[in-house]
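As you look at this complex, bear in mind that one protein chain is not there, while each of the others sits in place.
So that you can tell them apart, the chains are marked A, B and C in the order they are listed, and the count of residues begins at 1 in each.
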Amino acid sequence: MADLKHIYFQTLRIRKIEEAIAAKYSEQKMRCPTHLSIGQELVPVAVSHFLTHADKAYSSHRAHAHYLAKGGDLVKLIAELYGKVSGCTAGRGGSMHLSDLECGFIASTAIVGNSIPLATGNALHQQLTRAEGLTVSYFGDGATEEGAFYESLNFAALKSLPIVYVCENNQYSVYSPLSVRQPTGRSISKLSNEIGLKSFSVDGNNPTQALQTSQAAINYVRHHGKPVLIEYFTYRHREHCGPHFDDDLNYREQEEVQTWLDNDPLNNLEKALDKDPEFKAFQKLAISDINQEIEQAFTAAESASFGSIEDNERFIYD
Amino acid sequence: MADLKHIYFQTLRIRKIEEAIAAKYSEQKMRCPTHLSIGQELVPVAVSHFLTHADKAYSSHRAHAHYLAKGGDLVKLIAELYGKVSGCTAGRGGSMHLSDLECGFIASTAIVGNSIPLATGNALHQQLTRAEGLTVSYFGDGATEEGAFYESLNFAALKSLPIVYVCENNQYSVYSPLSVRQPTGRSISKLSNEIGLKSFSVDGNNPTQALQTSQAAINYVRHHGKPVLIEYFTYRHREHCGPHFDDDLNYREQEEVQTWLDNDPLNNLEKALDKDPEFKAFQKLAISDINQEIEQAFTAAESASFGSIEDNERFIYD
Amino acid sequence: MTDKTTSFAQQILDAQNLAMQEDPTMICMGLGIDDPKAIFGTTQGLQETFGEQRVFDMPTAENAMTGIGIGAAVAGTRVLMTHQRVDFFLLAMDQLVNNAAKWHYMFNGQMTVPLTIRLIVGRGWGQGPTHQQSLQSWFSHIPGLKVVVPSLTENVGQLLYNAIMDNNPTIFLEHRWLHNQIAPNAAACQPLTEAPQHTRVLRTGSDYTIISNSYMLSEALQAQKYLQQHNVHCEVIEIASPTSIDWHIIYQSVSKTKRCIVTDMGHTFCSLASEIANKVYSHCFNALLSPVSIIGLPNYPEPTSYGLTKEYYPDVNTIIKTVSNNCGIEIAQLKSRQHHDVPGEWFKGPF
Partner (left out) sequence: MTDKTTSFAQQILDAQNLAMQEDPTMICMGLGIDDPKAIFGTTQGLQETFGEQRVFDMPTAENAMTGIGIGAAVAGTRVLMTHQRVDFFLLAMDQLVNNAAKWHYMFNGQMTVPLTIRLIVGRGWGQGPTHQQSLQSWFSHIPGLKVVVPSLTENVGQLLYNAIMDNNPTIFLEHRWLHNQIAPNAAACQPLTEAPQHTRVLRTGSDYTIISNSYMLSEALQAQKYLQQHNVHCEVIEIASPTSIDWHIIYQSVSKTKRCIVTDMGHTFCSLASEIANKVYSHCFNALLSPVSIIGLPNYPEPTSYGLTKEYYPDVNTIIKTVSNNCGIEIAQLKSRQHHDVPGEWFKGPF
């Protein structure tokens, strides 16, 4: 159960951070497109739990949780959203282009599907250099419609690359449901299997299942040196881009929203931990620790300065 | 058996035409990259046998057989290879860009995989206008590695488009065997099935099987208004581009080459028809008819003129 | 309708509505075309009016979807596709350049490609390196494509309607910051169905020619007005279609004014602005008093940060400064807007 408390802490931390971003976003100081992962936090926590420092990650537009779960620096994340020089790319990339090389979070990119080949290339490098780690590639259900997804998986299977493709299937691409994008009956995991990868599919909001599957998949890559794909079913609670809830727009069935609210990963973790007599105390401490960390990060970000415009010409070329 | 004689005639005709092109290519008057389909002729014959005038076709760089089987004009084809104004695009497109709208052969294009979306768009048009026909999209095994293939099939399945994807799996892309391009165990038909299409796979050099499968697949599209993919296993006898045999280069196993020579579609047809007492006479007549037609086409092409350079500015815009 | 204000977005919508009515074969597709945001309001209600068969959302698969649009267009369906950013469309260059642009030509005029592709140029609120590119120079470089770059509410509808009804593949580059631009009413706009004038002298003047399009034209018009007060009279020329420029109008203007500025929304190296400058030099060789000035983006990607983008985009003051430097007179800069990264106070992010 120790593990689960750790998982809970990580998940809670990301949730609190994302909620703090949401709360402060309307102050109009974080001036960049921002995609929150509230509701989907468990997936990267469950994945990262089985990763080491040697493992690397790539992600998409919705990257905060992936960045944080991999060990990304919170202070640098918040400063990045504020566009400050202390941000993880000194304000150049913003929310959609995060990077923290120290923890192995290579980068997130903003074009749907376009970091999947990059992650695959990273795994190729690992294979060629006989490096210890593997690569994780995060993306959504929408990204699997891009040819880049398909071409990358084909290559990974061809070359037996050490990579874990993590598809967070939250069933929407912006406001568009799967039904207008993929044929009925599509299974992303079965499809991947036919491309040539071992694949898994699991409720990404269910702690035990998500953890077990992540572990099994990652172990498979480590032991067989072959790629896997894991399809995690999950749901985002808020709007696609921005801080608000948007269920007043009715693009998602009320009932569907409710089902997934009931299956919220944090709730699920709390329920699972409820029997633990020490949990309440642990939770209280966790909340206060996290809140303090968040406050510090925001204070640091707000008080940091913008980079100098004079430096804008730097790094066009190496 | 009447059918099979007809099939034989069509196949033989294409073979003879391609061989005539090969024989004359070294005269250096057909000055464009030319991909012959010698060895693969049965596939388009078997497909076209079940097509009507309302059905349309798109193809790739290796298009002669597709064009001819669909009813394309031989005189215009040969003139096109010679770059003459009487060619099917007046010499603008050459061997890799054929078109004969009268018979519903819309076009072939020279970028691998790039006519697959076009064919899919044609099927979309047919669906939207409730047109009678369906669309055939021809391509090779190499083309299935392109994202365009995957994205197109996804859309066709999503929208239930009336299209037959025809993959001629000749196991090579130029000199590259499947093993350096696709993972072991890949089945293009199973993969397509997982994308959401009904799919078939068959020996494309076996007359009865190729015909039966083509018929079943095309009927399925007509009756269900849903897309299918047929993977035909076949083999090209000559070099990828150009008129020669190139097995002296040893990029294909001698044994493999021999197996497929033994499984040559024309041989197979002759064997199947051998019992027919009228076959020998039919064959003799066919050969002489075809030879005559070919001679006329080449004579016409050679004596035709080039288009005028003055017209080069025409048709940049409509 | 004639007495209510109309907007750039509304005119775009009107043009689509009319085209869909006029040509019952026509279809519209694009990511989120029927979603609650309706592509910045520009596709509002289209699906309700014309049905799900003719107006539809699509998979995130820009390359094949473009090819599908081309294939349908070649078959006889008039097609309009919309992408919310130019940047996303980089995935579709093979279909655009190898098929759409060349089809009519390479098949000897036997087929046409009645396809229009609306691409939205992003800017502001931290759009950053991959959500703000403006590639009119790329598209204009390719023979066979038509490129249209609207700038004003008064003719955007006409430009779009005509682009759609044209049987050639057309790239329609819409700047995000123009969508809320207002015109007094629909009657103040050019009639949708009339053929547009692609090169227009919007302001006449004797001292300077400013050639501009897209959002920069708004800045140019502002500069013209202000400079007038300082007795510098600028002629402002709109180039609504880089591929159908009426060069005579430009040469005539520069022959008169003898000085010229060309603006570009993109990077300037190998750009449309350089091309125009080159042509102006070559045809007004003896008339020009000083080198043509080119105003465009600096030669690096847009950083995301509010703090780093302050001087990334040229604006009315860049034009004023260029003119005053060139004419050797001092003219004070205009006061800047409160926030450089939003088109107006109404904009609260995030997309």
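As a working rule, a residue touches a chain if its C-beta (ideal position, glycine included) is under 8 Å from a C-beta of that chain, and two chains touch if they have at least 3 such contacts.
Small disclaimer: the values here were computed from a predicted structure and weren't measured.
Across the whole complex, the hidden chain's contacts among the shown chains comprise A, B, C. Contact with the undisplayed chain is limited, among B:Gly91, B:Gly121 or B:Gly196, to B:Gly91. Screening A:Ile14, A:Ile116, A:Val136 or A:Ala301 for touch with the missing chain picks out A:Ile116. Contact with the chain that does not appear here is found for just one residue of C:Gln21, C:Thr49, C:Asn299 or C:Asn325, C:Asn299.
Taking the complete complex into account, A:Gln126 is the one of A:Thr34, A:Gln126 or A:Asn268 that touches the chain left out. Mapped onto chain A, the interface with the missing chain covers residues 56, 58, 89-90, 92-93, 97, 99, 101, 106-107, 109, 111, 114, 116-126, 128-129, 147-148, 150-152, 154-155, 158, 314-318.
On the side of chain C, touch with the chain left out of the figure occurs at residues 63, 87, 90-91, 93-94, 97-98, 101-102, 105-106, 128-130, 133, 137-138, 140-144, 242, 266-267, 269-272, 274-275, 277-278, 281-283, 285, 288, 290-292, 294, 299-301, 303. Along chain B, the points of touch with the absent chain fall at residues 25-26, 28, 31-34, 83-85, 87, 90-97, 109-113, 142-143, 145-148, 173-176, 180-182, 241-242, 246, 249, 251, 305-307, 309, 312-313, 316.
By definition in this document, only the chains that are shown with their structure count from here on.
Contact topology of the protein chains: fully connected, every pair of chains touching.
Shared interface positions of chain C, i.e. residues touching 2 or more other chains, are given as 58-59, 61, 63-64. Among the residues of chain A, those touching two or more other chains are numbered 145-148, 180-182.
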